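Every protein chain except one is present and positioned as in the full complex.
First chain written, first letter: the chains are A and B, and each begins at residue 1.
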Amino acid sequence: MGIRVNPRTTQRIAKAVIWSAAILVLLLLFTIIIYILSKGIPHITWQFLTEIPSDMGKSGGILSAIVGTLAVTLVAIVVATPLGVGTAFYLTEYTRESGVTKIIRFSAESLAGIPSIVYGLFGFIFFVTYLKLGWSILSGGLTLAVMILPTIIRTSEEAIRTVPPMYREVSFSLGGTKWQTMTKVLIPSALPGIATGIILGIGRCVAETAAIILTAGSALQMPTSLFSPARTLAVHFYILASEGISLENAYATAAILIILILLINIGANLLVNRFVAKRR
Amino acid sequence: MKMKNFGERIPQSLFFIIALSALTVLALITIFIFIEGVPLIAKVGFFKFIFGMKWAPSQGFYGIFPMIVGTISVTLGAIILGVPVALCCAIFLAEFAPRWLSDIVRPAIQLLAGIPSVVYGFWGLIFIVPLIRNYLGGPGLSILAGSIILAIMILPTVISISEVSLLALSPLLKEGAFALGATHWQTIRSVLVPAAKSGILASIILGVGRAVGETMAVIMVLGNAVALPNSILSPVRTLTTNIGIEMGYASGEHQQALFATGIVLLVIIMILNSLAQYSIRRK
Partner (left out) sequence: MRKSDVKSRLFFRFSFIFCMFFSIFSLTLLTGCGRNADSVVIAGSTSVQPFAEVLAQDYMASHPGVSIDIQGGGSAAGIMATQSGTTDIGMSSRNLQGSETSLWSIEIARDGIAIIINPKNPITDLTLQQVADIYDGKTTNWDQIGGKKGEIDVFTREDGSGTRSSFESLVMGKNQIMARAMVENSNGAIRQLVADDPAAIGYISLGLVDTTVKALDLGGIVPSRAHVVDGTYNLSRPFLFLCLKAPTGLVKDFIDFTMSAQGQKILYDQGLITTGTNP
């Protein structure tokens, strides 16, 4: 045993350290978000939002990137949600808990953790080259769909399983079929969880960069069909930033990205809170 | 009666088909990655692939050891820098923060989690890299830069799960410790944290998983040199950034080698996931 230190002193030191850690984290948040927003928002004009980029992105706006982001995310959600929620239903309602379901669950868990770059590699080889879809919103959206599918399956399954068995039993005892039980009882109860999964998926789609560059391409023009290449906001930002094309536009695009994600997060929280409050 | 059964069959078959398609797609990816990657690992030789020091696809060298070292060093750095801060924050939120403060800090941390990785990478390029270059030396593009960024990125994960673990503890533990005369800090250090150990460990492992899989945040600040680093100020390449840089133009064997790298990443993630689950279950 070394020097005997008064436990009160240790406590004071510990408290100081812990408070500084919390302050550090807040400081970081400030530096990153406030700095980017303060440098970026001044450059966000109505023109910026409604014109397409020109001169490699040095001038013009980001309309094509906004449309690209929406399009790719839409394709991903439209494909992944039915597949994911449907699979979750099948796993919880129509199969018994067994070794097979454990394996499936573990695989979904692992696949959700695979770096997105590996999905990008797969998407490039499979959708762009092999299926000859080329660099397109379709290739990008399908790749993203595959990427968010495990997450949607996992969160939906979790949400459905946590519906109290009593709900099901009451429904059955009242003479409801399985289908009726599902649509009228289970889905509404599990909706916040399912919605959270979908929103997590949307967040991932909006933030994804490497996989998109390789599957949806990085064309500056406004996409005209599902088969056109398109860039997303994240890709546009990455290219502007890494190649030093226009620092101002980079900050502005980053600001829009952050605001978008903020809105998505707030929307998600509102959704969950509303349902939780309703339950109460 | 027959009508009812029929009405039951349709949705059941429908869901079965949906589930089958979804699982087929997921299986497709895994199979694809393995089909492309395994032949190359077999051709090059498992040990030559994992421990080979030279990565030069144009000359037929496919050793990924420099990248493994890159991934490990950057991730280790992230843990060393990030976990202590995260743990302190979790303790702060669970034990010290007044309600009004934690209601501000918690969403703030969630916000940190929502920032796209490319924005982190850019911020790192603008802030961290010049700082390192001017005050510590080297090109600034380095393991240190990558570790700092990854440390910030894993904060939300580690903080939120650790905080949940601490809050989930029975209040009796704290009360018992106080009754025995322990100070608040003594209680935290010797009773609460050890009790929440499995949750905290799980959060760290999940954070590691996130750090290992990160590409865009680090590709802008690591320098991407394909060599073993000689200090934390050296540029490196990770397994993920290697794929990121080369996948646009890789073909044939080179492409297979990138898939093989994907297999390595998949295996690492699976091991980490199992460890996390095991640690949670040990409670």
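Observations on the model:
We adopt the following convention: contacts are C-beta pairs under 8 Å (C-beta built on N, C-alpha and C of every residue); 3 or more make two chains touch, one makes a residue touch a chain.
Please read all numbers here as calculations on a predicted model, not as lab measurements.
Within the whole complex, the absent chain has one touching residue among B:Cys88, B:Leu111 or B:Leu141, and that is B:Leu141.
Here the missing chain is touched by one residue of A:Phe122, A:Trp135 or A:Tyr251, and it is A:Trp135. Contact with the undisplayed chain is limited, among B:Gly37, B:Gly146, B:Gly209 or B:Gly223, to B:Gly223.
Mapped onto chain B, the footprint of the missing chain covers residues 54, 56-58, 66, 129-130, 133, 138-141, 223-227, 235, 237, 245-246, 248-251. Mapped onto chain A, contacts with the missing chain fall at residues 54-56, 70-71, 74-75, 78, 128-129, 132, 134-135, 137, 217-229, 242-245, 274, 278.
In this text, only the chains that are shown with their structure count from here on.
Averaged Cα coordinates give chain A a centre that lies 16 Å from the centre of chain B.
Residues 7-8, 10-11, 14-15, 17-22, 24-26, 28-29, 31-33, 35-36, 82-84, 86-87, 89-91, 93-94, 104, 106-111, 113-122, 124-126, 146, 149-150, 153, 177-179, 182, 203, 206-207, 209-210, 214, 234, 237-238, 241-242, 250, 254, 257-258, 261-262, 264-265, 269 of chain A touch chain B in their complex. Every residue of chain B that touches chain A in the complex is listed here, in rising order: 4, 7-8, 11-12, 14-16, 18-19, 21-23, 25-26, 29-30, 32-33, 36, 84-85, 88-89, 91-93, 96-97, 105, 107-112, 114-123, 125, 127, 152, 155, 159, 182-186, 188-189, 209, 212-216, 219-220, 240, 243-244, 247-248, 255, 258-259, 262, 265-266, 269-270, 272-273.
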